[in-house]
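Here the complex is missing a single protein chain, while all its other protein chains stay put.
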Amino acid sequence: MTNELNYILESKNVNVYYGELHALKDINLKIQKNSVTALIGPSGCGKSTFLRVFNRMNDYIDSFKIEGDVFMEGQNIYDKKVRVDELRKNIGMVFQKPNPFPKSIYENVAYGLKIQGIKDKEFLMDRVENSLKQAALWDEVKDDLKKSALALSGGQQQRICIARALAVEPNVLLMDEPTSALDPISTAKVEELINELKEKYTIVIVTHNMQQASRVSDNTAFFYMGDLIEHAKTEDIFRNPKKERTQNYITGRFG
Amino acid sequence: MTNSKKNRIKDKLFEYFGIACTFFGLVMLAIFIGNILIDGLTRIDLDFLQNLPSRKPEKSGILTAWTGSLWILCFTTLIAFPLGVAAGIYLEEYGKKSSLSSLLEVNISNLAGVPSIIYGLLGLEIFVRVFSLGNSILAGAFTLALLILPIIIVATREAIRAVPPSIRAASYGLGASKWQTVWHQVLPASMGGIFTGVILAISRAVGETAPLIVVGALAYVPFTPSSPMDEFTVMPIQIFNWVSRPLHGFTINAAAAIIILLLITFIMNGIAVYLRNKWQKKISW
Partner (left out) sequence: MTLLEQELKDLRQELLNMFLAVNNQLTKSEKSFLEFDKDLASEIANSEKRINSLELKIDRDCENILALYSPVAVDLRFVLSVYKINHELERIADIADGIADYVNDLDSGFPKNAVKDVRIKEMFIQCKSMFENVIEAFEKEDTSIARRVFKQDELLNQINLNGSKNIIKNYSEKNAKSLFFLLSCVRKLERAGDLIKNISEELIFSIESKVVKHKKKK
C-alpha cells in the first residue's frame, strides 16, 4: 500500500484494557477509503473490540479503558469535544445477530433519522426507500412497509439492519460477523451487497469465516491475543502470508 | 422384584401423591367458594351495589365500600405506577454497579417482604400526621402505593431485563441517546411485563385491610367520597365489619361482598394474563 491512498480511519498506538485484561496491544492500522477491510482471528483475539473502538461502542462497558488515538478523517474520535451520537451517525454498525426493532419495517429504517428530530414525512419516506434499495430489499418489502420487521426471514432482517444503518448516511459501516446467523443463500446476498456498498462506503467487517474474508475483502488484518499480527492485501494474506502465525491460522493449524 | 419394577412403583406412588397435593389446595378453595356462593349469591342484586350501609342487614349495600375501593385504586395506581417504573428504569438502565446500588437492591427486596401493618403505621405517621392528610383517601392511597412500590419496581426491572441487549446496541449504534433508547425501544418492548406486574400489585392492594385500618379508614361511612381528601371505607373493611356483627343477615351480606371482591381480583388477574399473552405474541425475539 502506498501513501497516496486515501485513509479514512486510523488507529495510532491503541491499547485497550478491560480491567486487568490487556485486550488490544499497540494497534497501528490504517483503513483505506471505499474498501472492505476484514478483521480475522481466533475468538478473544480482540478483533470485535477493535471494531467497536471506531464507534465507541465499548464505552458502555464499565471496566473499559483506552489509550492512544483513533482518527476519522483527521479528527480524534476520543477527543472530549466529539459527541458520540454525531460520531455514530458517521459510523454505522451491523451486528452479529439480526436485531431489528420490534416495529414496522418503515419504523426500523426511519428510526435513526427520527431520533435526530427529522419529522418531514416525504423526506423520511425518500430515505427509507433509498436505503432499502441500497440494501437490495426494496422489491421484497415495498408493499408491506407497515409489516413488523420481526416477521421477515433472518436474511431479510439482517438486510433491514443494513438499510437502517445506511439511512443515516454514514461514511463507514462496521459489521460484526454479519452473516454468522444466516443460511448460505442469505449469506451470499449479504456478501454481494457488501461488494456493492463499497462504492459509497468504507466497510470494516469482523468474520470468523475465512472464506468470507477472502471473498469480500480488499485488505485483511489478522489479530492474535490482542496483537495485530499482519495487515495486508487479502490476496497476499491468503496466498502467501508473511507471518507464520497467520499462515497457521488461515490453514487451520492452530494451537 | 426387579429394580426397574420397584422404580416403576415408586414412580406411580409419587404421581398419586403429587395429584393429591395439587388437589388439596384446589378442593379447599372450591369448598370455600362454594360455601360463599351458597350464602351470598342470592343477596347480590342492583340494590346491594347501590345501597349505603345500614343497621338493617337487608337494606345494607356496598356502595360506599366499592366506590371507596375504586378511589383508592385509582390514586394508588397514579402514585405507584410512575414512581415504580421510573425507579425500575433507573436501577436497570442508569444505575452503575456500585455498593450503593447493591444496597438499594437489597433494601427493595426486603421492602417487598415487610408486613403490611408496618406500612400502615408508617403511613399513619408520615401521611396522616406529618403531611396532615388526615384519614383521607389520599393518605390511604399513598400508604398502599408505598406497599406495592417494591413489587412494581421488581416487575419493571424483570421486564426491562428481558429486552435483549442487542436492541439497545442497535439503538445506540444509530446515534440514539440513553433516554431515546429507553423511551423508543426498551419501554415499548417491556410494557407487557410492566403492566402485568402493576396489575398484580394493584390487585394485591385491593385486598389489603390492615394498613388502611391503621391509617384510619372507617367501618361506617354514610356517604360516597367526592374528593381525595374525603374519609372513606373499602371492601375488605366493610366485609370485616359485617362478619363481626352478630346478626345472621350481615354474614350473608359479607358473603355477597366477598363474591364481588373475588370477582374484581379475578378480573384484574385475567387482564394481567391477557396483556402478557398479547405482548408476548407481538414480540418474539
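Here the chain labels run A and B in written order, and each chain numbers its own residues starting at 1.
Heads up, the rule we're going with is that a contact is a pair of C-beta atoms (placed from the backbone, for glycine too) under 8 Å apart; a residue touches a chain by one contact, two chains touch by 3 or more.
Note that the structure is predicted; figures quoted are calculated from it, not measured.
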item: Displayed partners of the chain not shown (whole complex); value: A
item: Selected residue (touches chain absent from view) among A:G74, A:P184 or A:G252; value: A:G252
item: In subunit A, positions touching the absent partner; value: 210-211, 214, 238-241, 247, 250-253
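Everything that follows uses one rule, which is that only the chains that are shown with their structure count from here on.
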item: Length of the line joining the C-alpha centres of subunit A and subunit B, rounded to whole Å; value: 48
item: Touch list for subunit A against partner subunit B, complex; value: 55, 57, 60, 62, 84-89, 92-93, 95, 97, 99-102, 111-112, 115-116, 148, 150, 161, 164-165, 168
item: Contacting residues of subunit B [partner subunit A, same complex]; value: 96-97, 164, 166-167, 169-177, 180, 184-185, 188-189, 282-285
